[in-house]
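Only one protein chain is missing; all other protein chains are in place.
Presenting subunit A:
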Amino acid sequence: MTNNLPAVSVKGLHKSFGSHEVLKGIDLAAHDGDVISLIGASGSGKSTLLRCIPMLEIPNSGSISVGEAHITPRDGKLSRADERTARAIRRDLGFVFQNFNLWPHRTVLQNVVEAPMIVQRRNKAECRDEAMALLEKVGLSDKADAWPNQLSGGQQQRVAIARALAQKPRALLFDEPTSALDPELVGEVLKVMRDLADEGRTMIIVTHEMGFAREVSSRTIFLHQGLVEEDGTPEQVFGNAHSERCRAFLSGYFDRA
């Protein structure tokens, strides 16, 4: 599957909310099989960057490519053609939210089959079988007929991961997937993510789990005030960062633990 074109590519991304400039020109390329961790203090723009990729936030300038699909928004707006491209991009990405965002009116299984059936219009029985296999994979096949609010946070997040996988995405995006969880539930979600990384899935992960970022990612990017401040292998970023700020940020984390 590897070719020269990156799975996800971000170029010169700028994003402002009102007069506040959150992203000040970000470049990022994720090739197939890359596991990229985005770290940084809150307000550094890492979540905004992630949300710009499927156009949940429309960038003010810059461009986004996912596979062949390419989009260059102007002034934070999407043209009609851009809107179609954005939908194609979203179909090709799996997105996992901090707050799971399962559909409360659908059972676990219905949550997982929704996108393949409604968006990709694939065969119902086939979607069902695949969804059951995905639930098996995240260890929740016995909860297929449960409602989301009957599950723990960790279970809901695992369903959300299964739901993202059901789209057969080119890349998976995780927006602080364990930040809303009770500490004892974090492990089960990280384990699922680690398995996905081991399978060679392309992943971009915004996280505060530094241990996880260090062990699992193939590349770690430290954002500071809307700019990439440090970009390298986890060994380099965690062990021997060039940036003073990055070292200070990380020592803040590891001193606490």
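The working rule: a residue touches a chain if its C-beta (ideal position, glycine included) is under 8 Å from a C-beta of that chain, and two chains touch if they have at least 3 such contacts; residues count from 1.
The rule is simple: contacts and distances are computed from a predicted model.
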> One chain isn't displayed here; going by UniProt, is it "NADH-quinone oxidoreductase subunit D", "SGNH hydrolase-type esterase domain-containing protein", "Octopine transport system permease protein OccM" or "Dihydroorotate dehydrogenase B (NAD(+)), electron transfer subunit"?
Replying inline: "Octopine transport system permease protein OccM"
> If the hidden chain were put back, which of A:Arg90, A:Arg170, A:Arg201 or A:His224 would touch it?
Replying inline: A:Arg90
>> Of the residues A:Ser63, A:Asn99, A:Ser179 or A:Ser243, I need the one that contacts the missing chain.
In response: A:Asn99
> What residues on subunit A make contact with the chain left out of this view?
Replying inline: 54, 56, 87-88, 90-91, 93, 95, 97, 99-105, 114-115, 118-120, 143, 145-150, 160, 163, 167
